[in-house]
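Here it is, the structure in full.
Removed from the display is one protein chain of the complex; every other protein chain stays in position.
For chain A:
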Amino acid sequence: MAGNWLLPAETTTSGRPVLRPGEVESSLQPSVDLLTEENPNLPPFRSGLLILTTYRLLWLPNPESTTTTATTTTSAAAASLPLAAVTHIFQTKKSIKGMFASPRVRFQVSVTPEGKVQERGSKSMVITLVLRGKSDPDSFVAKFWEAWRGRAWEGAVSGSDTGTVSLGDGGGGSSSGGGEAGGLALRLPVVGVSGILRKEQEMWESTDKSLQDAFQDLNALMNKAKDMVMLAEKMRQKLLSGSNSQANATNDDEMGSKEEMQDWLLSVGIVSPVTKESAGALYHQELSRQLADFVKIPLERAGGIMNLIDIYCLFNRARGTGSVPYGSPSCISISFILERTSDSLFSFGTELISPDDLLRACSLWEKFNVPVMLKKFESGVMVIQNKSHSDEEVFSRIRSLVQKPDALQTGVSATDAARTLGIAPAMAKEHLLAAESKGFLCRDVSADGFRFYINIFQDIDPNDEYL
């Protein structure tokens, strides 16, 4: 297929790109066309979401069209373009005419003789990005430039290729290009709490020279962060293999460090949080997708349904630790290492979202084809549940619960139901109230509290009531 002149990009089921270890999103642009003016034979990518990361340019088909029309999804799959293949980025020309047309960004990539984008390809080709969305092209170009010059991908590639990383020799190499790469890769855009913290940091910097020195030291440390990720990864591998092969030969010390390591691995999060600055108007949409990916595992553990507040805490903790998504401890985040090693001032633990953002992100799920949904109980309590999680199943369990001989005599309280269903009492109460509203239970309010009985009102025959 001629459309394959870019590399394919993996996406999650909810349409978020799958990022590589250490890859960080730095800008999102809606409604972008990706095309080449030199070679009209190559089909253009029209009106999609362009994501600039520290490693790649990702082009995703329009979020709306992926859910509404299946044909769009198949014809225009997500594509990626490694920044490594970019050989030059042209300055945007300012002209009167340009003020009225959609802004264009041009850059040159190396390609194979067939026109396929490739690193170190023999030919080169100019690619044009048409930014149709409301965005600032200059800042995008600046970020593009920054990410390209940063060469963050190099550290990742060489690290995984050679597999030899040591803490000692990282400092020397980091003073030149590599140093810049580490710094750029870590410079996440910030808003909210982190924005305030950053501002405070800047104030310190300007007023206190010595603090700035300290900060520089920290930069040096951060330059080695990628190496440390490798090291940590290696340690984990070793731990995993060690637990198999040397199960009998472990001493207490090793056990202790293993446990500690396991603890670390438990608090994993998300490496590339979607922030308001990087996503702009797309913020809630992207957050929504990220959240949908994130909640899968916690939901499974909680039996298919979770309180929105619990999700809020978990999600913010994951964003706070800035690590990889739940349950995939294949990559320990940079910030995570930093926090462990230096009690970092510059932690990522501040990319928190507000409750309002969470609610909006959840409400957007209706638009996307995601396996989770937001449900509001009549009392106003909101929960996140799997679409496959059916009320029927809960009802049938409640049904069997209230028909036990004890329950027929004395009814069930929310606490009883919580114990049987294995969920929180507040949630159990919601289920009981839902069952009540369907006419299946009825309530008994007395000095003893709030209890539910199976509804026999409907079965009472007025003519037969003395039998």
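Convention: a residue touches a chain if its C-beta (ideal position, glycine included) is under 8 Å from a C-beta of that chain, and two chains touch if they have at least 3 such contacts; residues count from 1.
Basically, contacts and distances are computed from a predicted model.
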Chain left out of the displayed complex - its UniProt protein name, from "Signal peptidase complex subunit 3", "DnaK protein, expressed", "DNA-directed RNA polymerases I and III subunit RPAC2" or "ESCRT-II complex subunit VPS25": "ESCRT-II complex subunit VPS25"
Omitted-chain contact residue, chosen from A:41, A:122, A:388 or A:446: A:446
Contact set of chain A toward the excluded chain (per top definition): 411, 436-437, 439, 442-447, 451, 453, 455-458, 460, 462, 465-467
